[in-house]
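A single protein chain has been omitted from the complex, and every remaining protein chain is retained in its original position.
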C-alpha cells in the first residue's frame, strides 16, 4: 500500500482513465511513448479535432486534460506549469493558445475539456480501433446528429399517450381515496367512534389493492413498446 | 440405443434420452447408431432455469426528457423510490408478495442460505494478544431472496457420481443482489423476478439449502446473517492473469541469470523421462491460462460484522478475486468448524430481535475503540 504523493495539488479529471498506462509500443521505450503522445497532443491543440487510433487517442486524452486543468489551476505565471507546457507543446505559438484561448474557454467548464468518439473503420482493413478526439467548444459542426427534435418519433408519441393515461388513472385513484375517506368520516360521525377505526382501515385496504392492480397495467403497457423495439 | 444389459449408468441413459425427446431438444447425435453406452454423447450439463439471456442490446433511443422521467416514475411507482442502503444505491422494495412461509427450526448439520457480497479490500486488525491479522472486508450487497425450489422440483445439472439414483436432499434458493433498472435487462430475465415482487438484480446466485432453512421470496438478507466467531466459506473468481509461464503459474525456479546460460532463464526444464513411459503424464505443470476460475476458500473466521454498512470482516487476505469483485459467502462445510450453536435461522430478521449494535466484534479481536493493549507481569 503506497502513500499518496502529496507534493503537488492537482484538479480531479473529469474523464475515465485506465489504472495502468498503455505502453504504445516503440523502440525508444518510455521516453518514446511520451514523444508520441506529445505529437498527438500538439495536433489536438492545433486542429481541435483529430482522427487516430483509439489507444493513442485515449492515452493522449488524459495528458491533454491534465495540461489544461493545470493551466487553469496555476495560470501562466507558474514556472512549473510553463515548463510542462513547453515540454508538451511542440509548436510554441500554441502555448499562447493554451493560456489565452483554452484557459478562458474552459475556466468554468463543469465537464471534461475533451470528447472522444469511436470512429468507424473500413472492413476489411486495419485491425486497430479508431477514434475521434476533439476539444469541446471547437468551431466545427457537431459529429453526432442533432436529436433534439425527437418528439415525433413513434415511441415518443406512444409514451406521451401512456403518460397521459397514467396520470388520469392516478388522479382517479386519488379522487376515489378522498371519496372513501369522506364517506368514512360521515359514517364515523353517524355510527360513533368505536366502529370507525375498523371501517377506515378496511376501506383503505381495498383502495390499496385496487390501486396496485390499476397501476401495474399502465406500467406494463409502457415497458412493452420499448422492449418490442429491440 | 444403449444396450439393455448395461451398468447402472446404461440403465439410466434411456430415461435421459426420453426426456430429451419429450422436450424436443434431442440433438442429431442420438439418431445415429451408438455402440456401447460409454461413448454416448448425451448433454451432461443442463442449464438451470435461471440461465436466460440477461443483457439486452443497448442503443440510443432518443427519448424526450419527459418520457425518460416518466419511465423512471413508473419504475419507482412499481418497485419503490430509490434509496441508499449500506452505502449502495438501491430501491425501497415493495412488501412481500407471496404468502408467508413457515419458518423451520435449526438442527446440527442444517444448511442455511448464504449471501452475495463484494470484496471491498483488505486491512489489518489486531487480536487481543497483540497479534496482527489481515482481514478481508466483504460488503453484503442488497440481497433479496428471489425464489425457492424445493428438492423434489430441483434437478441439478450434476448428479452424485457415487449414487446417481440418490434422491435430491437439498433445495435451491435463488438470491439476487444489487437491484438495477429493469430497462437494462431482457424480458425473460425480468420474468424470473415476477413472483417475488423484487426488482431485477444485477447478480443472481443460488445456494443449496436444507428444506427447513427455506426463506420466503422477497426477504432481504443482511450481513448479520453471520455472527462473529462463525466460520464461512467464500467462493470467488480468481484474478485473471492470462497466459503465464511456469514461474508465475506454478512457482518454478527458472534457470540461472548468467554463467553462460542462454534462453533458459524462465523455462520449465525437463517435463518427464523417456524410457518405457515415452509420453508426458497428464497433470504435468506447464505454461497456460492462469486465474479466472472459481475457487473456494474454506473455513474463514468471521471477526467482525458492521450492521450499519453490511460489512463482514473475515480473517485472512486470500479471498479469491480483485477488489470490488463479487463473492459468495456461506456457512463452512468443514466438519470441525460447522455451526455448533443456533444461528439466526433461517436468516436474520431485523423486525424480530432488538436492534443490533453498529459493530459486533469477535471475542478475541481487539476493537479500535478499546484502550491500548498492555501485558500483565506474571508474579
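Which chain is which? They are A and B, in the order written, and residues in each are numbered from 1.
Convention: a residue touches a chain if its C-beta (ideal position, glycine included) is under 8 Å from a C-beta of that chain, and two chains touch if they have at least 3 such contacts.
In this section, contacts and distances are computed from a predicted model.
J.: Per UniProt, what's the omitted chain called: "Large ribosomal subunit protein bL19m", "Chromosome disjunction protein 3", "General transcription and DNA repair factor IIH" or "Exosome complex exonuclease RRP44"?
T.: "Large ribosomal subunit protein bL19m"
J.: Let's see if you follow the contact definition: name the visible chains touching the chain that is missing.
T.: The chain that is not shown is in contact with A, B.
J.: Which of B:58, B:132 or B:277 touches the chain that is not shown?
T.: Residue touching the chain left out of view: B:132.
J.: With the full complex in mind, choose from A:6, A:123 or A:149 the residue touching the hidden chain.
T.: A:6
J.: Which of these, A:25, A:39, A:73 or A:118, touches the one chain of the complex that we don't see?
T.: Once the missing chain is taken into account, the touching residue is A:73.
J.: Since one chain has been left out of the picture, which residues of chain B touch it in the full complex?
T.: Residues of chain B in touch with the missing chain: 87, 120-121, 123-126, 130, 132, 137, 139, 306, 309, 311, 322-324, 366-377.
J.: Please give every residue of chain A in contact with the chain that is not shown.
T.: 1-13, 17-19, 21, 30-31, 34, 59, 62-63, 66-67, 70, 72-75, 77-80, 82-84, 86-88
Operating definition for what follows: only the chains that are shown with their structure count from here on.
J.: What part of chain B is in contact with chain A in the complex they form?
T.: Per the stated touch rule, the residues are 56-57, 60-64, 66-67, 70-71, 74-75, 77-78, 182-183, 187.
J.: Of all residues in chain A, which touch chain B in the complex?
T.: On the chain A side, the touching residues are 147, 150-151, 153, 155-156, 159-160, 162-163, 166, 215-216, 218-219, 222-223, 226-227, 229-230.
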